Each structure stands twice: as C-alpha cells, then as structure tokens.
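The complex appears here minus one protein chain, its other protein chains still in place.
As written, the chains take the letters A, B and C, and residue 1 is the first residue of each chain.
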Amino acid sequence: MNTSRIQKKAPPHIRTSRTAPIILLDVIISILPLYFMAYIYYGLRVIVLGAIGALTCFLLNLIASALSSQKVNIYNIAPIVTGLLIPLALPAAIDYSIVICACAFSILVVEMPFGGCGFNFFNPAAAGIAFAAFCWPTSVFTYTEPLVKLPVFGKIVASSYSPAYYLKLGAVPKLDLVDLLTGEFVGPMGTSCVFALIAGFIFLLVRKVINWRTVLSYFVAVIAMFALFPRIHSDSISSVLLELCSGSVIFGGIFMVSEPVTAPKRNIPKYIYGFLIGIFTVLFRYYGGFEQGVAFAVLILNIFSPLLDLYSEKVIYYSRRVRIARKPKSSE
Amino acid sequence: MQENRNLPNDAKTDTFFGSRINRASVLRISRRLTVSVGNLFFKNPILVGGIILSPVISAVTTFRSGVAISIAVIIICIPSIIISELSSKYAPFWVSAIIGALVSALMSVPAYKMISPLSPDIFDNIGIYFPIIMLSSFSSAFTHNRKRRIFIWSVTDVVCAVCGFAFFAILIGSIREILAYGTFNGKLLGIEFKMSGVAMPFFGFILVGFILAIVQKIKNSTVFFKNLIKRRKEVQ
Amino acid sequence: MPLFSKGIILEQHKEPALSKNILQYPSEPSFFANPYPYSEFPSIEQLTDIARRANIIDEHDGALLADKLSFSSTKGHPVGIIADALDDDPYISSQLALALHQSDLISRGLHLCAVALKIKSICIMVYKNIYDLSIQIPTMIKNINVVRIKGKYPAENRIDNILGKSKRKLIIGTGALLHLARAVDENRIQTTCFVTVSGNCIAKPANVEFPIGLPVSSALDFCTVALDPTRVVVGGSMTGKSILDPSSELLTANSRAVLAFEDRRERRAFNCIGCSRCTEVCPQELAPFLIYKYTALEKYDELYRFDVARCDECGSCSYVCPAELDLADYVIKGKNYILKKMSDSGVTSASEQQDLIHRKNLKKLKKRRMRFVVITDISDSVKQIRNSLISVKRSITANNKTKKTQEENRP
Partner (left out) sequence: MKEFLIALLSAVTLQNILFTRGLGANPIFSISRRSYKTSALFCGFMAYFMLSLTALSFWVSPLLENLHTAFSSYVLRPIVYLLILTIIFAVTCFVLSKLFSDFFSENEKTITSACFNCAVFGTVLLTLSKPYSFMQSLGYASGACIGFILALIIVSEGQRRIELSPVPKSFKGLPVSLIYIGLISLAVYGLVGHQLPA
C-alpha cells in the first residue's frame, strides 16, 4: 500500500453527504414550479427573465470573489438562488435592464463588501427587490393581465394594477376563491399561484432545508394581524384571504424569511424573528410607501438578527448555570 | 503627517530674497508639498474621516448642486479652520471652536452671493444642507497634531484637503445625476434608462462607501508599488 | 433521558466486519507465574493481583484494570458492573464482536468481577440504532441481560441511568473482561488487543486480534488494502487521530480501530451558510458556528460566554456541516485554550460561581477524556506501556488532590 497520498486531517473523518450545493439545489428545485406556473400565464419571457437574473448573479459573484482576492468557487450556487428569486417578485412585463440592475445591486452591494457569499448581513433577494421598488416604482408595480402570452423582446405597455393596490386604496377587489388560489389575477410574476408556493414549501420542509420555526411564526403573525385589524370593512376571513394572496406575502414568507444566512440560529430567536417580520410586513403594507411590505420588513429585521444571536447565547449561558445550581446534588 | 527631519545638512547655503534658504530646506519644502498634495486624495481628513459627509450624501444629487456645495465649502471652511487653528494657539479649545463657528457664519453671506447666480432653483434642492456646512465639525479634524506644525503648512494642508473634498463632491454629483436623471449640468444625454433611486440618501451612503473603497484600493496598490520598488532596489 | 436526545443518526457501516468471527494474527502468547492455587472465583485481592501481573489495560478508558478493581473495592463501592460493548462510532465493532462471538469468556470475566466485588446487578451495554445488521443481537447473552442504549450518535451521556439512578457504576470494556478470564484460567499476560480494520479502502474488513506494538501498516496489510488511502485513522471514525505514515505508528491497548479512507474529491471552499444544523445537533447545546468564528480570528477572550468547556469532542457538529467546515477542530482548540487558561489562573475572569461549575466539568471531562487518549510514543516492551500509564494516572489523581487542598485552605 503506497503511503504517498496520506494527509493528516482533523477528526471526524466521515462527513454527511448533504453538502451545500445539494441543499441549494433543493431550493432551486422548489423554485421551479413557480416558473412553470408563470410560464403558463405569461409565456416564454418569464424563462428568459429567470435565466438572465441567475446568470448575472452567478457571474458577478465570481468576479466579486476574484476582486476581493478570495478563492473562486464554481460550485457556489447561492447567488443563482437569489438571481432566480428576484425576477419572481417583479411583474412579467418588466424589461431586462431592471432585472440586471437589481441582481447587480444584490450581489455587488449587499454581499461583496461584507466578505462574499456566506457573510452578508442583509437578505440579497429582499435588498434587490427593495432597490428595484425604489428606482422604478412605476414599472415595478404595474402589471399585465395573465394568460396573455408576452413577446420575449420589445417594450410592453403594462397598465393594470394588482389587488394589493386596490386594497391600499381601501376598495375590495372582486376575486372568487378559485382565482385567488390558482393565481389567475393580476400580480407579480411568480408569487400569485398559492398551490405552487405551498408545494415548494412542503418540499423544502420534507428535505429539512429550511427551519419551519421562522416561517410558522411569520404566518401566525401575518394572519393574526390581517384578521384582527382588517383595513377593508368586510368579514375577517375574506380579508385574510384577499390580503394573503394579493401581494407577495406568501412568497416572501417561504423564500425570504426562511433564508438561513441572515436568520438567527437558535430556536427562540427564530420565533421572535419570524413574528416581528410578520408584524412589520403588515405595518409596511398599511402605512408604508409601497404596496409590497415583505422585502422591507425582512431588511429591517436583518439588522437585529446578529443581536438576537449574541443575546440568546447569554440567555442560554445563564439558564444553564441556574439549571446546574438547581439540580439536586447527584450522589457522585 | 510626520515631518521627516533626517535630511542631509551639508547642502550649500545661499541667500535668497534675504532669507537663508539652503538646498536642504528647498528639498524639504518640495517633499512636504508632494506629501501635502498626496494627502489631497489618500489621507483626506474630510472624506477619510467623514467630516462634511452629510451634504454630500443627501444634497449632492446633480452636477450643479455638487459645484454649489464645493464652492460653499471652500468659501466657508477654509477661513474658519485657519482662524480657529490660529486662535487655538492662544485660547482654550472651546473658545477657538466658537470663533471658528462665528467666522463660518460670517463667511456664509459671500458664499450665498457666489452660489445664487448658479441657477434660480439651486437653493430648493440643496435645502437645509447649505447652513449645515457652517457647522459641520471640521474643527476637530485638523487639530490632532497642531502643536508641532508650522502655521504655513497647516494652511496648505487645509486648502489641499478642501480642494480634494470639492473634487469628490463634484465627482459624486455628476455620477448621481447621470445615473438618476440621465442629464449632465441640465443638458439631456439621451439615456432613457434612469434609476431614480440613486438620488435618495441611501444610495449616497453606498456610493460614498464605494468611492472611498476605490480610493483605498488605489492607495494600497500605490503603497504596494512603492514597497515593490524599494524591495527591488534593495535586491540590486 | 431528554425526550428528543440531541445528536445525529449515523449509518454504522459495521456489517462486513461484525458478522465474521474474529481472526487471529499469528503471535505466541506469553504466560506469568501465578502464585495462587487455581480457584473458580478468586477473592478481590487475588483478582487485582492477577490483573496487575497480567497487566490488563481496559480499552473503555485506557486505565489499568487492576487499579479500577482496587479503587472500586476500597473507595468506589459501585452498584453495578456494565460490560461496555457500546460501539456508537461508525466502522468500529471490536467490542460488540467480542460480546457476540466470544460471549462465554466475556460472561466468565463478568461473573469473576461480580463475585469478587459481591455485586449482583451486571449487564452488557449495546448501542441500539444499528440498522444495517445481518446478525441479530440477542436480548440475553449467557443469561446476562443486554441493555440497549437507544438515541442518536454520542450515546455516552445517556449511560448514567442504566441499572438504577445512582451514578456509581463500574464500566469495563469487553476486551479487558476477556483478558481477565484468560489470565485467571490460563495465566496469560495481555499481549494482544482486539482491533477492527475497515474503511472504504480495505478489501476484507474484519475484527482481528493483533499483538500490542504492531505497526499500523502491517495491520492494514493483514486485511489487504484495495485502494490507496488518503487518510489513515487510529481510534474511532468520529474521534480518532489521523496519522501521517502508518509504518512508524504502533497499536496500543485502547486503539480500538484502524481505518483507511479515500476521499473521492478535494474539499471545496464554502462559507458557513448559516443553516444552524450544528446548534441543533450539539449534545451540549453549544453554538459551534459562533465559536468557529471567534477562534478562527483568535478572539479567545470572548469565548467564555459560549461555555466551550462543556464540549465532549464528539465531532457531530462538523459531521453535519454542509459547508464542510472543521467546526469540531476549532471548538476543541478553543476549549483547550480556555481549560489551559483556567488551570493556569485557577480562577477565570468570570465570576467565582462560574468557576466552580467549570471545575466540576473539568473532573467529569478528565474521566471521559481518558477513554480516547491514544498513547503513541511507547517502546516495544510491554512493561514500558504499563508504567507510562500508571504515571499518567498518578499525575491526574495528584492534580485532583492539589485542587482539593487548594479548595480547603481557601476561606
């Protein structure tokens, strides 16, 4: 047996087979049904938008890690996930330059200065969408009717508004239940079909990619706020249904709130983090400047997630002291 | 800014305009000038220390407002810093700060006169950031090593720092105008892709951050090159 | 036992080695002069003397069997004796194979100790969650009941509540019991140790009885190495020590496995994606990713807040990390720093009360650490091994004694 290739490595010597690319591949798989539904409603343009978003994010991440003298890692798929998420929250009739700018902002400004892919403080997808909402407010919030095949290239006049816009003005949009669930109403590209979203969510839960704690507390907070303080004078059930399915509340909950890098790591802070994001989403939708509140709520809570981490360590440190002190003197 | 005193003193001395300036002091002055101009970009206390950043971040969104802010800074800050430094030699620190503030208040009148012909609505989009320049805490930036310096050099340092700031203000103003409104000094450039978010203060922070990073990268590479040259010289 | 015990479920890869019976490496046994007449069940003094002459080393925690017997008879007074056949590390099956294939000698050894120490409750401890088994583990081996420890990988901290609530139990490895039985019946000195040789580079993995002091390379060649290994490990697959050149490394009494792995692909440079799996998996509820960040940047003074001293080096955090970071390595480095600082200064900068708890952990930790200490620099003769082990044992007891005197004379 030749001993040339033997190296000295630290224990443990066997590793799990679920490495980072496989986990991120699961996230991409859970995003694909949304693109499929969007393809049914808006045609081939959706696929091109997704491809452009993913490509710019991937290439910019390679350039950024090369610039900041880190090891260039081709197997790093995390920027592709942000690149796929950003176009989903934008209308299908948006032109390509806006998607490229949003993706460039989300990689170059949110991830590169803080040290690359795993060290960002803010959710890149949410920051990209927030930046797009600020820079092009008109073209980001005007949509086209679904089931109208859009041409792949060329300018498209988008004129109709999403139900969230009418809700903000206080009017009650007339949508029956089936339309709401299948997502056949005017809205962002991928966030309207509730079935595909729930399918992706269950897939992520079963594969244990995301932690159910943040998403569960987020939905509890959102549904509670919509039920208790409806802004449209109708019974609480229809207000909850209308509010949930209109803007990108469910989409943000599943893909932006559960993003692991910027979420706190312990269980108790995860509940707090998800609950506060839910409350802030509703506040932003009621009083904020835009009709879409998830992206800003996630960004605001990302400021406090490192604080939650450190202080949860302190709490566990002292609760363990108390537990040891209170345990009956073992007979050792 | 340390003074390097280890210059050769055996140079020939000749009287020049009646003052005894020998070759060594000429060498020292020229080196001192390069250091001071060098600081114009790399160790600019206003930008690196982040002194008068707030007008740049939120008010400078067009080329014209950049020019107005830089003119105001030049007119208001240079005399007030110099006079506050002069007075700090004789009066306690807080008295010199008050004198600086009063002088800057005084100088804001000619600054207003200089800026108003620029464009009729210049003062609407600058808004409250013109009076802010009067009071930005520049006095603390230049006082860290006041005791050892000859008065003349503090003047050149201040002038170079302020001109550096003016250059960066105009640069940022023009970048933001091209990106946000697609015009330059009011004239349309025919770019139809406009990012109106660039004119907001949050992008001001990000843009200033990136420009400082580029400046630091240039400084690192120059320092790197200087060391490289020095190392190569030692090798020969 | 906590409701959901923390840790990870591992595939154990025990199978090709466990079901085959134990091979013999050709080596001639050596005997010692036994002054006592042969008796079925010798008294405790005779038994400890026989164990000392046969210098049997217990592979459960590397201590001398004679010392353990004398300690438990004079001061320990344990409530029960447990035969340790708990191989919860993957690829290891040396103790479990002994319990299954040499069960008569094991039960003989157990009865010897039980009768000598006048203890009635004895049992064999086995790890339950081994799924890829081709032979069935019986519930009773030679009418000694087999206790199944269920739950996830680091199963040590769940031993405490078998055979009743009190913690005073004598745990002896199955190898030591077998050597004790041989020493009493055939007056044989322990010159061999039972080692599992396996890993994905070994063609025929098996449990083999090797003589102590055999170089690792010949142990590997005995089981025909198929591929060129990139990593040779002595000790457990999760906590063992990887060695550089196997020919200079020698087998000792408590190196329970020799494993040869081949890493298919080079490890890629990922960053921590913050999936918080390592905090869910850690049995001591630590936060390995934060400790990793602080020790990577040598910011040791803020480590006391993360309670690093509690880590019991099970290695499950870096097993489960999807970014393949060496979390366990850094956490252990941080822990050693904190323990060294505590033992130097005696009292950490934090409050006095916290130090008491740390000292309590220190004692528990030292007892557990002996289990995995692999003594490498030994000369070929067996006596050399014995007195190095004794000196280590004596230094630990001396260290504890000085600590006790420090506590008494403090007001």
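Keep this in mind: a residue touches a chain if its C-beta (ideal position, glycine included) is under 8 Å from a C-beta of that chain, and two chains touch if they have at least 3 such contacts.
Since the structure is predicted, the reported quantities are computational estimates derived from the model, not experimental observations.
Of the listed positions B:92, B:117 or B:190, the one in contact with the omitted chain in the full complex is B:92. From the options C:293, C:341 or C:393, the residue with contact to the chain not on display is C:293.
Although one chain is not drawn, the whole complex shows that of A:58, A:219, A:255 or A:296 it is A:296 that touches it.
Seen from subunit B, the chain kept out of the figure touches residues 48-54, 57-59, 92-94, 97-98, 101-102, 105, 108-109, 112, 123-132, 134-137, 139-140, 199-206, 208-210, 212-214, 216-217, 220.
In the full complex, subunit A makes contact with the omitted chain through residues 67-70, 109-110, 112-116, 119, 121-122, 127, 130-131, 134, 284, 287-290, 293, 295-296, 299-300, 302-303, 306-307.
The rule we apply is simple: only the chains that are shown with their structure count from here on.
Centroid distances from subunit A, each centroid being the mean of CA atoms, peak for C.
Subunit C has its Cα centroid 67 Å from the Cα centroid of subunit B. Within subunit C, not a single residue touches two or more of the remaining chains. Residue ranges of subunit B in contact with subunit A, taken from their complex: 193, 195-198, 200, 202, 206, 209-210, 213. On the side of subunit A, the complex with subunit B involves touching residues 97, 101, 109, 113, 131, 134-137.
Residues 10, 90-91, 166-168, 217, 220-221, 225, 228-233, 237-247, 259-261, 268-276, 279, 285, 287, 289-290, 305-307, 315-316, 318-324, 326, 328-329, 353-354, 357, 360 of subunit C are the ones touching subunit A in the complex.
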